[in-house]
Each structure stands twice: as structure tokens, then as C-alpha cells.
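Of the protein chains in this complex, all but one are displayed in their positions.
Right, chain A next:
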Amino acid sequence: MVAAINDALDIALGADETVHIFGEDVGVMGGVFRATDGLQAKYGVERVFDTPLAEAAIVGMGIGMGLAGLKPIAEIQFAGFLYPALDQILSHVGRFRHRTRSRYHLPMVIRAPYGGGVHTPEQHADSPEAILAHTPGVKVVIPSTPADAKGLLLSAIADPDPVFFFEAIKLYRSVKEEVPVGDHRVPLGKARLVTRGDDVTVVCYGGMVEVAQKAAEAARTAGIGVEVVDLRTLVPMDTETVLASVAKTGRVVVVTEAPRTGGFHSEISATIAEEAIEYLRAPIVRVTGFDAPYPPFTAIEDVYRPNPVRVARAIKQVMAY
């Protein structure tokens, strides 16, 4: 997947002179995950550049660049390092169009690797997407496949509004597939049906899609048809696709690796409860992380991060109700 992201950034830089990529270690080094590998050599130090180490200023500077007509793509090295920039994000990133009545808009992309499953140190595995989804005026995109990563990233870059683009660290090198060449786009706001089934809908995104897929395969051998819905974008959320699936199956499991309380899984669950309760044959079950900091303890990391066994258990639970 990291190669697909690199490809998308390469295409964007090549197509549009205003595109600028910056952050910590994105230049000479090509990023700690190599997402920007080779881009500085190809496009120069003015367009792909390393910044001093300060997340608030990286985002704040990006805001100014965007207001002044450039297309900034900022990299925050890990989503768990977004926190120093939250003032810039919550106070400003989503507000410029609104507070200037569209005189200014912010065509900015902020990329951040997120999530667990690869035994990173403390704070490197956080999933703060709900904080962003709760912030008016910003879009939130989380791909789960290389082709989607490329297609959604190019759409995010073309979007006139600010987009947070979370990349599951677990998927960077673990998933491989053929990726369409050239300017491949996947529209924001359209979910993807990963598997089709009539019994249970599993709603998920990013790093949880492959976990849900494995659980769905296990369920299929037990004769349960599982429809895995990959949201792809949290904002805007494709409510229509989710509700259509729920109307068909009547049973819902929502999976994220974020902490439980106040997570985006709660938004998905509430939307289904409000819009489709008459179709539900069982209470919605959420499979999530816990209300504790993500544990950097290799031996028990999987207790926190949902795995196929936990998702399969939830599928059985909604079937048995």
C-alpha cells in the first residue's frame, strides 16, 4: 500500500505545480515508512521539504500555504503525534471556508499513519479519527487497500476542502495488489462492499477491514453470510450503502480499533439505530479497542486490537440473539 501512496503523491506533484509536500523526515529520507521516497530527488527541495520538528507549526504553516493558493500535503509522522497540532486543527483547519464565507478555502491534505498491529512503541498506534470526524469542516478518509489508497488520496488532493488521510500502518507492507496506473480516482463518500452476504452486516474501515474479512470467511464456513462494508471515508459517511445492507441483513457488527467511548463506531451505530431500527433483528454489537491507552506490550497487543476471533464472536452473538 505504501507504494500506491507514493505513486499517488508522484502523480499529484507531476500534475500540479502548486502541490507541496512537507513534514518531518519526508525529504531526504523519504518518510519513516518511505511514503515520500524519491519525491524530493524528483521534484526538488522547494516542493518536497523537511520541516523543523513541531506539529502545530507544520499544520499551521500548511494552513497559510493553502490560504495563499498552494496545495499543501502535510505529513504527521504518526497520528498519535497529531495532538500538539490539535489547536490548529480544531480551531482553524475546518473553519476557514465558513468564517470567510468561502472567500478562502483550505485545499489541504494531512496524511498520518495510524493504528496498531505492528508492535510500535507507545503512542505510535493511536486511532484518533473520531476527533477529526467530530470536527466540522474536515473530511476523514481511511483506505484499506492499495488501489483505494491511491484512488482516495488523489481524490483527497483534488478536493477543495481539508482532508485528513489516515493510513493503517499494518497495511503499508502487508497487503499487495495490482493498482491501476495513472490518475486513478476513487470518489470520497462512497463505501465499498468487500464481501456480500444476507445474514450480518459488518461495518469497518482501514486496518479493520482485513480483520473483518477473516472473520467473515470463518463465518461463511459455518454457513453465515456476512456483508463486510468498508466505509472508506468517515466524513462524508456513505449512510446509504450502510443502511441498504442493514435493511437486507437486519444484524450489525461495527468494528474499529479506536477506544470504545465516543468512537466513530458509536456514530455508525447511532445512525443505524436512528434510520433503520425497524430492520434490526438483534442489538448492534461494537467490537473496539478499550478505554485505555493503546498498549505497547507485544505479548498482549491483540487483546486491545480487535482480531478475527473477537469479530467472529460478535457475529455469532448477533446471530444467536
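Everything that follows uses one rule, which is that a contact is a pair of C-beta atoms (placed from the backbone, for glycine too) under 8 Å apart; a residue touches a chain by one contact, two chains touch by 3 or more; residues count from 1.
Convention: contacts and distances are computed from a predicted model.
Asks: So which of "Copper resistance protein CopA", "NAD(P)H-flavin reductase", "Pyruvate dehydrogenase E1 component subunit alpha" or "Ribose transport system permease protein" is the UniProt name of the chain that got left out?
Replies: UniProt protein name of the non-displayed chain: "Pyruvate dehydrogenase E1 component subunit alpha".
Asks: Considering the whole complex, which of A:P136, A:G262 or A:P283 touches the chain not shown?
Replies: Per the contact definition at the top, the residue touching the missing chain is A:P136.
Asks: Write the list of chain A residues that the hidden chain touches.
Replies: Contact residues on chain A toward the absent chain are 20, 46, 49, 51-52, 54, 56-57, 59-70, 72, 84, 87-88, 91-92, 94, 97-105, 136-137, 139, 159-161, 189, 235-237, 239-240.
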